[in-house]
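Below are the structure tokens for one structure; questions will follow.
A single protein chain has been omitted; all remaining protein chains appear in their positions.
Let's turn to subunit A:
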Amino acid sequence: MSSLDVERAAGATTDTAPTAPAPATGTDLVGPTPGTARPADAPDRVSRTGAALRVLRDKVLPVVAALAGLVAIWYAVTYLLLDADRRFLLPPPHDVVGNTVTNANVMDPMLDALGQSVAVALVGLVVAVAIGMGWAVLMSQWGFVEKVLYPYAVILQTVPILALTPLIGIWMGYGFNARIVVCVIIAVFPMISNTLFGLQSASQEAHDLFTLNKASRAQRLLKLQFPAAVPAIFTGLRNAAGLSVIGTIVGDFFFQQGSPGIGSLLRVYTLRLNMDPLFMAIILTALFGVAVFSVFAALDRAVVGRWYGTRRR
């Protein structure tokens, strides 16, 4: 009932004077003459090579510079900080790459494991998205359900997953399914919270508009709450995708049965002090995480821009 309060006119108090237009303030003076509107999407008339160069400078160069910096620090630590007899703790990049990429005995199992982990992460993400959105929709429709379900979402988020993981292993075995469960538990919370936030983001006036037009609950959900939630859902998706990778590695790490994931190999290499493959596995894991996050971040930008009919953001 807050917005139906009587004092809704904030900012509209300037014109009780009966005559004389006040001096123009805003830039919003343009009436609806079609020619004067901002064009929806003015095509950029700059030459293609110029645009390509700019992309190179703005997008590619920073990434390359960051990677180069990382490699430089790596070399510095290996050769300047570590004595020769302790150099095995951080073998130089060229050893890591040289001793693994060309060695099929090392590389093939590692890529298989990575494929396994990708499968777990993707299935886990799909399940987390479905559960998270369903959960949020239920909470958005009935206040009572929200009060009942919200604590569980918080518990999922706050109980340390490492405390639950062994239990899940005992209950579900140590294979594919248990890994997916761990992945879902870690990834589902941002889906729930962002979707719920989005579903509740429509203004009171918009809800009034639907009420005045005698909208059904389903119409309200599908034509108001859900569309209003789209940007928040994509933010949740981006976060859940990153977390699903982490969940997968955690699951791999604990559950060693069945075909190993990349996390299982991380553990094996660590126990054996197999440093070159260990670093290669870490690099692959990191690339996997970055790739997943980037894909969903790009998806987020593309969809949300289109959603509002604007490309910026």
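The definition used in the following text is that contacts are C-beta pairs under 8 Å (C-beta built on N, C-alpha and C of every residue); 3 or more make two chains touch, one makes a residue touch a chain; residues count from 1.
Throughout what follows, contacts and distances are computed from a predicted model.
Per the UniProt record, the absent chain's protein name among "ABC transporter ATP-binding protein", "Na(+)/H(+) antiporter subunit G", "histidine kinase" or "Cytochrome oxidase subunit III" is "ABC transporter ATP-binding protein".
The chain omitted from view is touched by exactly one of A:M172, A:A215 or A:I283, namely A:A215.
Interface note: of A:M107, A:L156, A:A206 or A:I282, the residue touching the hidden chain in the full complex is A:A206.
Subunit A meets the missing chain through residues 1, 4-9, 11-19, 21-26, 28-32, 34, 37-38, 40, 203, 205-206, 208-215, 219, 223-224, 227-228, 230, 307-310.
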